[in-house]
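Right, subunit A next:
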Amino acid sequence: MLTAGSAARPVVAAVVARTARLVLLLTAVAVASFVLMVNSPVDPVAAYVGADVASLGPAQRALIAQRWGLDDPAHERFLSWFGNLLGGDFGFSLTFNRPVLEVIGDKFLASLALMALAWLLSGVLGFGLGLVAGVRRGWFADRAITWLSYALASAPTFWVGLLLLYVFAVSLNWAPVCCAVPIGVPADEVGLGDRLAHLALPAITLSVVGIAPVVLHTRQAVVDALASDHVAFARAQGERGVGLVLHRVVRNAAAPALLLQFGSLGELFGGSVLAEQVFSYPGLGAATTTAALGQDVPLLLGIALFTTVLVFAGNLVGDRVHALLDPRSRLVDLRGTR
Partner candidate 1 sequence: MTALVPPAVGRIDRRTRTLVLLGVSAAVVLGVLVAGSWAQDAAQTTSLGERNSAPSAGHWFGTDWLGRDVLARVLSGLRMSLVVGTTAAAISAVVALVLACAATVGGPKVDAVVGWLVDLFMALPHLVLLLMLAFALGGGTDAVIVAVAVTHWPHLTRVLRGQAKQVVNSDYATVAVQLGRSRWWVAREHVAGHLAGHFLVGLILLFPHAILHEAALSFLGLGVDPAEPSTGILLAESMRFLSAGAWWLAVLPGLCLLLLVKVVDGIGENLRSLLNPRSHHL
Partner candidate 2 sequence: MTLRADDVWFRYSRKSPWVVAGVSLSVEPGEVVGLHGPSGAGKSTLGRVLSGSLHPHRGEVSVDGRPPRPGRGTANPVQLVAQHAHLALDPLWKVRRSLAETGAADSALDALDPALAPPALLDRFPHEISGGEAQRVNLGRALLANPRFLVADEVTASLDPISQVELWGLISAAVDARGIGVLTISHDRPLLDVVAHRVLDFRELVRTPA
């Protein structure tokens, strides 16, 4: 039997253990990514120069390499980069010509709105549909929802985005074709409606893609819950219909659904890379592509670390929320047992 007092110490220990794990993880990610980046056969200077290759001579290229510190041996570059990292300095983005942390901060703010909206949409819709499918298991609604989920799971994110773009922006002209703000409007005149209008299609794209796993897992959780002993007992007491779902199923199904939803931040971010590319939405996802295509090693490393923390934090929050909803799981590291 657990009481609050006895639980406190393990919680502290768990937090310490988690933090240690995160630090270890980040170190590993940093080292591994750096090794990968440095060994890339692609010449970053050539990528930076791009089409200007006609007008730049070897002397200028040497200057560029020098400015980026590409002359130093790899291990020195890593040590200085890693040292700066410990001091909170993520380095300097080459393509954006500003500190990595600033780039990430700026771009992430834009992505945050997109991801949060999509996350909520897919969570709420997915849970609702999964609930319906699970309760109506085997009936038409279930089959339709399940089929749709499988179809969505098989559809490439960017293609869904392309279709939406074609239908709603190009053909119907209902939504803007690009960007996060209307064209030519100074920042202080951009209204909430404008932002939402520009957010709508990318967010829908992103949520459409994330919805399938939520639906299917919720459905399974509902089916499991409905087959469980406690629902049998509730039925034996005359509980049925909406009451059964509300009182005996929702909470049981919500815990795994939330855990999944919080654990899906990584996928969500991956999706945002593609959605932002399709809709020219200037967020962190688009910056990731730019960094990868432009050989911007410091930015790419920064994004890798940042998203690792993001995913880690998502899982952590998910575990906490799960524990709130499902008292049995408290103090148990779910990730290890799943």
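As a selection rule, all candidates are chains of the complex that A comes from, given by their letters.
Quick notes
Rule of thumb we're sticking to: a residue touches a chain if its C-beta (ideal position, glycine included) is under 8 Å from a C-beta of that chain, and two chains touch if they have at least 3 such contacts; residues count from 1.
Here the structure is a predicted model, which means the values were calculated and not measured.
The candidate from 1 or 2 that touches subunit A somewhere in this complex is 1. Put simply, subunit A touches candidate 1 in their complex at residues 21, 25, 28-29, 32-33, 36-37, 39-42, 137-139, 143, 146, 150-151, 153-159, 162-163, 165-166, 170, 177, 216, 219-220, 265-267, 269-271, 273-274, 277-278, 288-289, 292-293, 295, 300, 303-304, 307-308, 310-312, 335.
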